[in-house]
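Every protein chain of the complex appears in place save one, which is left out.
By written order: A, B and C. Residues from 1 in each chain.
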Amino acid sequence: MIVPLDEGIRELVHDGDTVALEGFTHLIPVAAGHEIVRQGRRDLTLVRMTPDIVYDQLIGAGCARKLIFSWGGNPGVGSLHRFRDAIQAGWPVPLEIEEHSHAGMANRYVAGASGVPFAVLRGYTGTDLIGPTATIKTVTCPFTGEELTAVPALNPDVTIVHAQRADRAGNVQMWGITGVQKEAVLAAQRSLATVEEVVDELEPVPGQVILPHRAVTAVAEAPGGSHPSYAHGYYSRDNDAYQAWDAISRDREAFTQWLEEHVLAGPTPAPHGKGQ
Amino acid sequence: MIVPLDEGIRELVHDGDTVALEGFTHLIPVAAGHEIVRQGRRDLTLVRMTPDIVYDQLIGAGCARKLIFSWGGNPGVGSLHRFRDAIQAGWPVPLEIEEHSHAGMANRYVAGASGVPFAVLRGYTGTDLIGPTATIKTVTCPFTGEELTAVPALNPDVTIVHAQRADRAGNVQMWGITGVQKEAVLAAQRSLATVEEVVDELEPVPGQVILPHRAVTAVAEAPGGSHPSYAHGYYSRDNDAYQAWDAISRDREAFTQWLEEHVLAGPTPAPHGKGQ
Amino acid sequence: MTAVTWSSDEIMTVTAARALTDDMACFVGIGLPSTAANLARRTHAPGLWLIYESGTLGAKPDTLPLSIGDGILAETADTVVSVPEIFNYWLQPGRIDTGFLGAAQIDRYANINTTVIGDYADPKVRLPGAGGAPEIAASCRDVIVIVRQSTRAFVESVDFVTSVGYGSGAGDRERLGLRGHGPKRVITDLGVLEPDPETAELTLVSVHPGVDVADARAATGWELAVAPEVATTPEPTSEELAVLRSLTGASPA
Partner (left out) sequence: MTAVTWSSDEIMTVTAARALTDDMACFVGIGLPSTAANLARRTHAPGLWLIYESGTLGAKPDTLPLSIGDGILAETADTVVSVPEIFNYWLQPGRIDTGFLGAAQIDRYANINTTVIGDYADPKVRLPGAGGAPEIAASCRDVIVIVRQSTRAFVESVDFVTSVGYGSGAGDRERLGLRGHGPKRVITDLGVLEPDPETAELTLVSVHPGVDVADARAATGWELAVAPEVATTPEPTSEELAVLRSLTGASPA
């Protein structure tokens, strides 16, 4: 249940898999993303509502052949240049995209977690997303005759999330903004949670979301594992790192060098201890 | 926002309304139910997943013309005799029923809270509920062609819940087993929360569900308002009262006398103070 | 007989408890199923993961809950979730190994009625209804039914199918698209029945000590199928009985 991060990635993430690393600004599983880069995974279908700089890094490193998403940017800064380069110029490999809205993606995970093949929502109507995205259809209410939008369930091969804590049985505890992580984990065939720390006993916290051990395939301790994103109660968001990414990522060479130094050279030591 | 219970019921619950008093063993809004009896409401369509003895009382008092439900019993004791008498003998008035499973009812509230006309689930297949219950249909997945079950949204005119606390702005806080109350409140046109106490500040509690003031029409203080059900952190379930109800409710006359003495004679004083 | 004495309800409960293993997730109904599940957790299956439909995941009650929504379940659970979440995120996708159900009526294909005796529109006895049972019966990997055996309960044809067992026989679950395997065992106060691997018809495979096959036949409202070799249910151990009685507060039989 509790494994080293490299072992967790090796056993759970395979070439060609559909992989979701979820996190909504908060608790982004960056350390796990870097480990995927280090292990040289290829042809992944990456899934995430808000792919940010760790997805830019995975894409720039050539791990992905497809991205399923609803908003791809560097929050508060601007665009993702590796993502742009892959889409606009096919570098380092072409990137296929499947593009949704947040409401659609959230409902796709909900359907996935619920074991039904599709979800119903009011969404997309009148937008140009409907043309290029084949996974948006309509469904008619059998009671009112009203036409609504349908999106298919998302069931990743593996979902990876980062959380504050887990106990030794593998119960995972997160709090603060917890986004769509519960649904993403429950929708997946396999799941890995990286955590700030493994503890003997999970002290209850208001606003907590617990992923029971039966919903989690493996847990890996990765203190600081969501840096430069943040872990509520542990460390703050490193906004400078997001700002700095803009310049690094604009240039293929600068990016390649950054990747060599900061990812491929080996895991970074935890940048922060407990206590924000 | 904060009103006396009798005023809250007078303003929010009208003859002929569809009314949900939700609560899953825990936090059942009994005081509110008794106030509805005292105010002599008629022709209500009552909704609840688990109608228990307060619904038996509402039915026996002649408030309801229809019940939408999934399990009608006296938990841990047996059947509801007033409910039986209304269905089997039309006493005191005939009771129409619309009968679902828990999964179906829960999803109907979810659809109601979500502003969509129906929900999709795997349910009812092969059961005899499908015949007599018109609100169970099928829908075909537009992606896989698979046939699933559809149930229509539930949107009560008014939902009533009981909670531990509210602040003066009308934010309502409950914890422990919170069932389907959030969805039932969000699905309703209007809502009333009775609470054990109104406080200046809601101290966060692990496992809490907050109903923000914008989701709640009115709050009424009703200490002990879920007795003989329980309020986690305030008082325990009065199992003896549930046991005693069996004998009282078996007989029309005993029931009528009980109703006179315990409900129609006026609100009971709070049987418990804080601190379980 | 042995030195240890026990009631027919006690051997029923102990036999049901033994059907549960340490690594299972079990969706528990209140009453006999809850007693059996908690007995298993206190004896051979401490890791048994109990789910109640009120939203408690991994409840570890130290006393028997009287209803599926007791406070003790919330206090001891790994986590408490909403009722929609229990059904949609946990039951429906097939995450639960074993569903534990009771019955007012059951037929030879383990179809269960908890809705009405008599005609639905004009019932002789109105029962509580479905609750979570239809989807528990449909979606758990396996189902275990606990019900006292009598011709009132074991009927040729149930008055109302609240929860599907094997429908009208082998292959029906697959035709209906139900994803769980269906009832794998019906445990009564007289013995144990299991579906025939070919026909899915409930077949008496074991009788409790002191019970004859004839007793079981007499308590069944159809021509009861009986296995070529009917076993005798192993007796409750004194440890099992001690734990069971501490749970139920019963004095020795």
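By definition in this document, a contact is a pair of C-beta atoms (placed from the backbone, for glycine too) under 8 Å apart; a residue touches a chain by one contact, two chains touch by 3 or more.
Note that the structure is predicted; figures quoted are calculated from it, not measured.
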If I'm reading the header right, one chain is hidden. Which shown chains does it touch across the whole complex? A, B
Which listed residue (A:His14, A:Arg38, A:Lys66 or A:His102) would be found touching the missing chain in the intact complex? A:His102
Per the touch definition above, residue among A:Val19, A:Leu121 or A:Ile248 touching the missing chain: A:Leu121
Quick one: which of A:Glu147, A:Glu197 or A:Glu260 touches the chain that's been left out? A:Glu147
From A:Gly8, A:Pro29, A:Pro152 or A:Gly176, residue that would touch the chain that is not displayed: A:Gly176
Residues in chain A touching the chain absent from view: 24-26, 49-50, 69-73, 75-76, 79-80, 83-84, 87-88, 99-103, 106-107, 109-110, 121-129, 131-132, 146-147, 176-180, 182-183, 207, 209, 230, 232, 236-237, 239
Where the unshown chain meets chain B, residue by residue: 113-116, 171, 182-183, 186, 210, 212-215
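In this section, only the chains that are shown with their structure count from here on.
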Following contacts chain by chain, what is the lowest number of steps it takes to reach chain B starting at chain A? 1
Rounded Å distance, chain A centre to chain C centre (Cα mean): 41
Averaging only over C-alpha atoms, locate the centres of chain B and chain C and give their separation in whole Å. 28
Residues of chain B engaged with two or more neighbouring chains: 121-122, 146, 207
Residues of chain C that touch two or more other chains: which are they? 79, 88, 92, 139
